[in-house]
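Remarks on the structure that follows.
Each chain you see keeps its place in the complex, though not every chain is here.
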Amino acid sequence: MHSLPANNQHSSLTTALTTCFRREMIVAFRHKGELANPLIFFLMVVVFIPLGISPEKTVLMALAPGMIWVIALLATLLSLDGLFRSDFDDGSLEQMLLSPQPLPWLVLTKILAHWLMTGIPLMLLTPLLGTMLYLPAEGYLPLMISLLIGTGSMSLIGSIGAALTVGLRKGGLILSLVVMPLYVPVLIFGASAVNEAVQGFAYTGQIAILSAMFVSALVLAPFAVAGALRISVNT
Amino acid sequence: MLQLNGFTCVRDGEPLFVPLDTVINAGDVVQIAGPNGAGKTTLLRSLCGLFDSCEGEILWRGKPIVGAKHDFLMQLLYLGHHPGVKKSLTARENLAWFAGVNGETGSLDVESALAKVGLAGYADIPCHQMSAGQHRRVGLARLHFDASPLWVLDEPFTAIDKQGVERLEAKIQEHAAMGGTVILTTHQALSLSHYRTIELVKYTEAFHEVRHA
Amino acid sequence: MASWQWFHRLGSPKWFYEKTTRWTQVIGWLALAMLSVGIIWGLGFAPAELKQGNSYRIIYIHVPAAAVAMAGYYVMAFSGAVGLIWRMKLSYMVMKCAAPIGAALTFAALFTGAVWGKPTWGDYWVWDARITSMLILFFLYLGVMALQEAYQNQEAADKTCAILSLVGMVNIPIIYKSVDWWFTLHQPATLKLTEKSSIAPEMAYPLILMIFAVYMFFAWLLLTKVRVEILHREVKTQWVKDIVMGVK
């Protein structure tokens, strides 16, 4: 009586993914103010730099590419902590694990939503930050491209850390610790793409490497996350 | 349907309870009983594959669950201590997610499911504005549209008022009558006409099983 | 006590709503008139500036916006304090409504300043003390707004925002002083915004008018927003139902 016919298995996967994705978006948009938070964090740190170091144009110009990349990285990192935490606390993570749908796919919808909610807005905000830090005009395009691809990798890689630490009480900082070393290559190539461009060199090489990292993260991370979640729930 | 062979859960290297050997068939209602800390929650989670430090084996339709994971999960509905109801979503949004994630593709009659758990008119209220019992009822509403035959319910009566308990018991009985299976824990007395109790006994004591009615 | 009676009545949203119906209109028309006169005078009739030509005319928006933005914060913090001390609902509504208006004015000051900066300084942005403290004021506003948004429970939102804006108000002088100090420390004052440039009276009069006009506009916007907020929060009361029915 109860079992579903096998032929709608495909359509049920699509349904599951769209419902999951829609849920993430609803949760995010329910608190509209929160959507802006990573952005505001981004902006605030950009304000701290001149306050703490120096407001001079020549100094800031030199810092701009690397600094914006480092701050984007931190903003992504901070927003990652909540990725699975609330699902873990209220039991919906268990329900996801018990879904007949493949877990890596479900996880991917969450990561996608996270990227749309943090990476994209961060990227869109960079022109403003660039202006405030006197980024040379040639830097804007490579900065935005590298951030677009780079934040994708960072959401993917970071979600592994979020999954590994979801069972711990004070995830926040331990998460940073786990994830940061993995972010190093992304940061190096991202920042250097911008630096090269500012100095008038080609930066396609860096972008190519960033893309390659993104693709491998896209293929591997969902499985790692799924595995990590199964372990975290198993207590 | 579900067969436990010498099955027990292990914590800190020690089995929690005397290994269970039992068969749970379609149409059965099984209460897992035992005092606080006996291992009921741990057992239910192991059945669902959420806890895997166990001894013995569980067969699902004659096969170990590991081999028939997808098939098993298709047939399973688990409601734990935390029912998976997200506080910032409304009841409707929560139920839509449950349905979607469990692979239901058809349209969903949220109103009637909610009405059946006494939450008529609450479909569009965010769950953080609900009382403890109302919050749990949202989770219980799943029982009214999910087609899975195997229900694993960990203390489903928590925070539910008297009338709610009666309705839930009726629903459980109906499910069993239609050939479904229910495995549940509770510390309250059940007033079902047909059910079986499996008493978990500390590993050092003897094992016994009581059959009612 | 008679002297307290008006105070308590002022706390009643219904009383406030009824009393301000006329006032809002008067202030609205006044603001409109002053704004139009000020803008036409400033943009059309005031003489062009020697060095900057016509681009200086942005001052007629920039300076009034900057001036009122600051006042907006004090209105917000003060009404938050009144709300906390006398548990006055109306006061919280004023606080809630002042935040976005103040933030918008701050943004307008920043934006016009940035637009102005490009022709005068060659950059959109300069880390000048005035400008930086304005930016921080903008963040203070955003903080209050984000908190207001994040709480679904209106009461909790009101009270937490009141505390935050009070804490912010204690800090505003400190922030301003420290930013001033930071600026003078780091960078010789190449550009002085603070010193009254010997501005010609023909340029100054429309500017003064515009400052008053924007104050009026602020008052009108605040009143209107508070009135909408009152209707929103009191939907369940009979008097609001009557109004809504009457309007339809």
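As written, the chain order gives the labels A, B and C, with residue 1 at the start of each chain.
Basically, a contact is a pair of C-beta atoms (placed from the backbone, for glycine too) under 8 Å apart; a residue touches a chain by one contact, two chains touch by 3 or more.
Only a predicted model underlies this, so the values are computations on that prediction, with no experimental measurement involved.
Chemist: Suppose a student sees one copy of each chain kind; what stoichiometry should they report for the whole complex in this file?
Modeler: Tallying all copies in the file yields the formula A x2, B x2, C x1.
Methods note: only the chains that are shown with their structure count from here on.
Chemist: Relative to the centroid of every protein C-alpha atom displayed, which chain's own C-alpha centroid is closest?
Modeler: Minimum centroid-to-centroid distance belongs to A.
Chemist: Please identify the chain with the largest separation between its CA centroid and the CA centroid of subunit C.
Modeler: B
Chemist: So the centre of each chain is just the mean of its C-alpha atoms; given that, what is the distance between subunit A and subunit B in Å?
Modeler: 36
Chemist: On a C-alpha centroid basis, what's the spacing between subunit B and subunit C, in Å?
Modeler: Spacing between the chain centres: roughly 57 Å.
Chemist: At least two other chains touched by the same residue of subunit C: list those residues.
Modeler: none
Chemist: Residues of subunit B that contact two or more other chains, please.
Modeler: Answer for subunit B, listing residues that touch two or more other chains: 126.
Chemist: Under the definition above, what is the set of subunit C residues touching subunit A in their complex?
Modeler: 114, 123-125, 127-128, 132, 135-136, 139, 142, 145-150, 179, 182-183, 186-187
Chemist: Looking at the complex, which residues from subunit A come into contact with subunit C?
Modeler: Subunit A residues touching subunit C: 31-34, 36-37, 40, 43-44, 47, 50-51, 54-57, 60, 131-132, 134.
Chemist: In the complex of these two chains, what residues of subunit A are touching subunit B?
Modeler: Residues of subunit A touching subunit B: 1-4, 8-9, 11-13, 15-16, 18-20, 23, 26-27, 30-31, 86-87, 89-101, 106, 233-235.
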